[in-house]
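I'd like to ask you about the structure that follows.
Just one protein chain is left out here, and the rest sit where they should.
Coming up: chain A.
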């Protein structure tokens, strides 16, 4: 139960008065709270430093050490205080958590020590408040990395879990996008990388002149012309692999139109198209010029590497996102070029044999000067020309130096953002898990409580299972409140599993649907009340089935408790220890037979299996006797044994 609302429980229970006139069944009696001692101040002595707080404050979190009855183990009757032999400085933070509901992380303490204190006091590390959470996680991660335990980084890199039963398409796509997930994908990844490299190198080597065979005069040919077959084979192999990869990606893509429009697929197409065009174009002199141009596009294969390198992708993304800065750079450069070219042209116009033949010719000089290249193929000779030339080179430095840092900082920002996005994704998962844990903890506690036979109408409290009695006063009252709501609406809380089974049973048109269809005929209050009865009887039947197994489990847990193995090392809330959600028994079709058996029995069967009522029929007696054996610690028995004996 989350922060501090334990103090609002009286209000929630008082508000239940609003349900009373609507309740169609009598509401259950309130749990007998032991003589409430009224609020008192507790003294907690931590290694000599005394902390005092209200008992209510500690009761706010009943599933921690200080909030539950576990602190009684540390009670010193002589001094009347709770003594803990732990670090008092850390305890301050723990106690503040109870007071404010936020767990802060101390800045100057070791994270490991803090973790150990949290584990001792039963606090989950996820309870660290949002203000300190990021720093806590950062420091913890630093620690783990330093100790070479890189589990967190690994977890973050695994990617989303694939739902079972996904189609081949989805699996293929996932293998393409996250090659680290399966070995085959990784192999494919490296193979394609290798072939990209081979293809690019082949393109490059093709043009190196190799010395021809001894021939006078030794003719220098590019290697491509010397070994045409070898290069053609290599090219074919690479293109085949690239084509195969492209087609596979096209097949696996979840949205083919989007895939076709994406940049990477365009690059793929441009990389392999020249080859196919080259195959179909005849070796004609006219077209071969165009064909040669096409071969230039083969160099685009190098861009396929961007799938393999995240840095390249970020660079590309940066350039895309810095489009405005780049545009400004280009625009200002163009302006400057035009101005200076014009000026230089008119300055050098008078000279004979000058290179500055026209303004566009002067463009080349301006660009070379502004970027401080200075090839020296065009030089001004007049004084005016030289003056303007020096102004040109100075301004070039300025104009170019201005937008470049912006682009650089953009790149750096995007790169770090990318890193942080991964971190945030991992944190989000944890946060969602935390919320789900809190929710499921409460719901399952109540459902388990019901299954354990805690909702019996019998007043003989001693016979109730120990695990049922051992809940805190807060839990008792909260469960009583939920039970009142159930009675008001004539419906019960169940978990998802039972609900889906019930839905399935209804659709099958079994007896369950008949009883519900009775209720759907709104005739009058009498019929509604009678329709409640088969439900109640069925609930008794289910309770009988469930409680046999769960009470034996409960007694097993009790034995464990007494042996002192109560707290599990993993950070789990205490209520979830008793609640095992996946242990809920199936409402299989056999339960329908139960209804018949139990309705026909004149006296209601034993509610609490532990009671032995001599008037109950053999079924109940049989159930209770088998239970006697099980309470000694044998593993839980199957519901079938109970069913056979009752029929």
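Keep in mind that, in the parts below, a residue touches a chain if its C-beta (ideal position, glycine included) is under 8 Å from a C-beta of that chain, and two chains touch if they have at least 3 such contacts; residues count from 1.
What we mean here is this: contacts and distances are computed from a predicted model.
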The chain missing from this complex carries, among "Kv channel-interacting protein 1 isoform X6", "ER membrane protein complex subunit 2", "Gamma-secretase subunit APH1-like" or "Signal peptidase complex catalytic subunit SEC11", the UniProt name "Kv channel-interacting protein 1 isoform X6"
Any idea which of A:14, A:77, A:279 or A:323 touches the chain not displayed? A:14
Mind listing the chain A residues that contact the chain we can't see here? 1-2, 4-5, 7-27, 29-30, 33, 38-39, 54, 56, 439, 442-443, 477-478, 481-482, 484-486, 488-496, 498-499, 502-503, 506, 512, 515-516, 519-520, 522, 524-525, 528, 535, 539
